[in-house]
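Below: one structure, written as structure tokens.
For this view, one protein chain was removed and the others were kept in their places.
Let's look at subunit A:
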Amino acid sequence: MLFLILPLIAVFMEAFKQGTAVFLSAIMEEETFSAVKLTLLVAAITVPLNVTFGVAAAWAIAKFSFRGKNVLLTLIDLPFAVSPVIAGLIFVLLFGSQGIAYPWLEANDIKIIFAVPGIILATTFVTFPFVARELIPIMEAQGKDEEEAAVSLGASGWKTFLRVTLPNVKWGLLYGVILCNARAMGEFGAVSVVSGHIRGMTNTLPLHVEILYNEYQFAAAFAVATLLAALALVTLIIKSLIEWKTQRESGGEHV
């Protein structure tokens, strides 16, 4: 608890050290504003993408048996195993100015590295496992019985998925989304490598905090950091709410 609460208090104390006015001005600054916007944009694209992928992958892995299932599982775990910095470097090697795909990208005037698409790609890669990893054990524990029952009653695959599979994992899914979102907004390593730190353009919130800190603008750095801390707090509260809710619902729920 000490290790969790103390830094949090420190962040807020540092942020307000020079008064509320400094805090507000740091937050209301143009560059902070654009960093917030970019962070939200990245999350808004990354999270739905990974939800779609995660649900599909978890569904395939938990409910069907097929060749290459283990390969898929390993691929899902890969972002957890690889350091985010390496992940970012891989994208630089692929799409950067020395990269394999660079000539083609240049010819078509597409910018990935040091631009928003690179940040989204890197973030998607890093947050790739959250939803799938959250759903696979839940789906596996529930088995295939209810789906089989639905199909035997004449439901199509899509209707079975929408009316039986999805409602049964809704809390797990929400949990996965929350974690995925927190990571997407807070990711530093991979994004730092691919973004290029262009102020007002490719700076996300965590990168912005770092830049401010390196420029000895401590109060401003901590002020922006409070935004991320607030995000963490909200995430934790929602997470506990979901846990409390699922625990209450699963009391004797195992049909």
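What we mean here is this: a contact is a pair of C-beta atoms (placed from the backbone, for glycine too) under 8 Å apart; a residue touches a chain by one contact, two chains touch by 3 or more; residues count from 1.
The rule is short, and it goes like this: contacts and distances are computed from a predicted model.
For the chain that is left out, the UniProt protein name among "Class III cytochrome C family protein", "NADH-quinone oxidoreductase subunit J", "Sulfate ABC transporter ATP-binding protein" or "Translesion error-prone DNA polymerase V autoproteolytic subunit" is "Sulfate ABC transporter ATP-binding protein".
For the options A:Thr20, A:Thr74 or A:Ser156, the residue in contact with the chain missing from this view is A:Ser156. In the complete complex, the residue from A:Ile90, A:Val164 or A:Ile238 that touches the missing chain is A:Val164. The chain not shown here touches subunit A at positions 145-146, 148-156, 159, 163-164, 167-168, 252-255.
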